[in-house]
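Note that one protein chain is taken out, while the other chains of the complex remain in position.
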Amino acid sequence: MKELFILAVVTVFTLLTYYLVEPFAHSQMHKHVESEGFAYKDLPALTKKGDAARGKDLVMGAGACAGCHGIEVEGMPAPMDPVTAAQSYGVNPPDLSNAGAVFDPKFLAALIKNPAHALMVEHKFDANKGQMHPMTSFYGAGGDLDQEVADMVAYLQSIAPKAEELTPKMAFETACGRCHAIHYPYVKDGEAHPAWTQIGEKPTFKKKQDALAFETKVLDYQDALTKYMGTLPPDLSMYIRSRGEHYIKTFVENPQNYLKGTAMPRVGVSAESAEKIIEHLEDVGDSKRHMREEIGKNVMIYIIIFAIFAILWKKEVWKELH
Amino acid sequence: MKNSSRRGFMGKAFGAVAGVGAVASLYAMKRSWDPLPSVKAAGFTTLDMSAYKENELVTEKWRGKPIFVLKQTAEMVKKAKSNPKDIERLIKVGNDYFMVCLGLCTHLGCIPGYNPEEKSFLCACHGGMYDFTGDVTKAPPPRGLDIPPFKIDGNKLVLGEEGPEYKKMLENGTTLRA
Partner (left out) sequence: MAHFTKATSLHDWLNQRLGIDTVRRVMATEYWIPKNINFLWAMGMVLAITFGLLLISGIFLLMYYQPNVATAFDSVNYTIMQEVGYGWLWRHIHGVAASVVFLIIYIHMFTGIYYGSYKKGREMIWLSGMLLFVAFSAEAFSGYMLPWGQMSYWAGMVITNLFAGGSLHADGLVEWIRGDYVPAQAFLNRFFMLHVLLIPLAILGLIGLHFGALRIPHVNNQDGEEIDFEAEAAKYKAGDKANSKVIAFVNDFMSKDMMVVGIYLIFFFYLVFYHYDFAMDPVNFDPANGLKTPAHIYPEWYFLWSYEILRPFSTDVGLIAFAFAQVIFFALPFLDKSPNAVPASRRGLFKFWFWAMLIDMIILTAMGKVPPEGLFSTIGLYAALTFIGLWIALPFITKFEKKV
């Protein structure tokens, strides 16, 4: 069949061009980073079994965590408001209520012992040069350090919500939301969520003064954050489309993969939390994805039927022409 | 001679399939004209009724339209109670009575002005008048000021939601659906 041969020629040249300008060109422009599945292989494994009750004493006592962190589920609000906290530490220290669910336990243990190392920001915080990370290392309460750290991690896990209770939004807020804003509101399961700023959800104000006062607080926070990070961390509203799932995951897993020397820390989320963060970014930046898939299926079925009827019509008309 | 452009069976069938697709795409087009979810979500206004002062007209905004809120004095309430048609127009939140009306003249939609001494509204466009409950006292307006859908929630009033008190007003003809 001559027509099929011509179609094959057209298809081959089209696919060749596509291959060259898309997969090939992108492989030349961006290096490919393979995910390690959030294994954090460089960090030592937890060898001791933690005890949550002892961990609670350490967190409240010798660890002095509550000096900077709030623990809402235990009825302990943050010691400072976000803006003051950012002006003191560079960034608002997270509330620890969800930490045990969002972060990898191995990472949490390493973080308690040596924050700059676990966060992979030693290029910014070199203790030998007197550049101290705002979170101080925990050197132990007199007992076995590994055991004590394991206890503290066990405590954080004991107060954290279960995996199925941790929503994508909670995962995002705990892991990313103190540096990154998302200025798109979104609706999920019929519930409307307002825009997210680094200091929390943006309320609706009746009076312009109140709205401007809030805006000022956000700007003050962003100023402190910009000073701390060197640049204002980007708004993530459209990141699911501008970066895509693979890039975000491998970047979060180890920011140094792409940007050597970046101030963005390794945040140490677990593999499950990373999935939830991706889901949150999809909820915000690609909220119609389920509809797109469903409508797509129906349109494809319709258009195939359309093509079949078109072919049958052509055959009917051309019967007399041959 | 047979019309060469006449379609055979398959031609008609193909036309029908194409027509189904065209109608389906009309649905998507219709949906694109709908008010946005954010517009619909903004269709609810919550008023804190404890903030108003007696006999002082405050104009709020609901769905882009002016809403008159007038807290009644004891004297006004007493006067309204003497006329069942008037007292039915008032909304009781806690122990206070309020006139809450769409601030558009029912004649041709101008915004009437309030005179606190006379305790009445005058529409400058064609001279229509309303009393302090929003009931019409002088033509040409055909009826009293319309009352927006509301729901009483503690000492708050949610405009845009239909509570039992509003439904009662609809039933007894105090207001039309605004």
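Per-chain residue numbering starts at 1, and chain names A and B are given in the order in which the chains are listed.
Just so we're on the same page, a residue touches a chain if its C-beta (ideal position, glycine included) is under 8 Å from a C-beta of that chain, and two chains touch if they have at least 3 such contacts.
Only a predicted model underlies this, so the values are computations on that prediction, with no experimental measurement involved.
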| item | value |
| --- | --- |
| Listed residues A:Val73, A:Ala163 or A:Val317, member touching the removed chain | A:Val317 |
| Among A:His123, A:Lys206, A:Lys227 or A:Arg241, residue touching the chain not depicted | A:Arg241 |
| Contact set of chain A toward the excluded chain (per top definition) | 2-3, 6-7, 10, 13-14, 16-18, 20-22, 24-25, 28-29, 184, 186, 237-238, 241-244, 285, 287-288, 291-293, 295-296, 299-300, 303-304, 306-311, 313-314, 316-318, 320-322 |
| Interface residues of chain B (partner: the chain not displayed) | 4-5, 7, 11, 14, 28-29, 31-34, 36-38 |
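The rule is simple: only the chains that are shown with their structure count from here on.
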| item | value |
| --- | --- |
| Distance between the centres, which are taken as Cα means, of chain B and chain A, whole angstrom | 44 |
| Chain A contact footprint on chain B (complex, rising order) | 8-11, 13-14, 17-18, 20-21, 24, 37-38, 41 |
| Touch list for chain A against partner chain B, complex | 185, 187, 192, 302-303, 305-306, 309-310, 312-313, 315-317 |
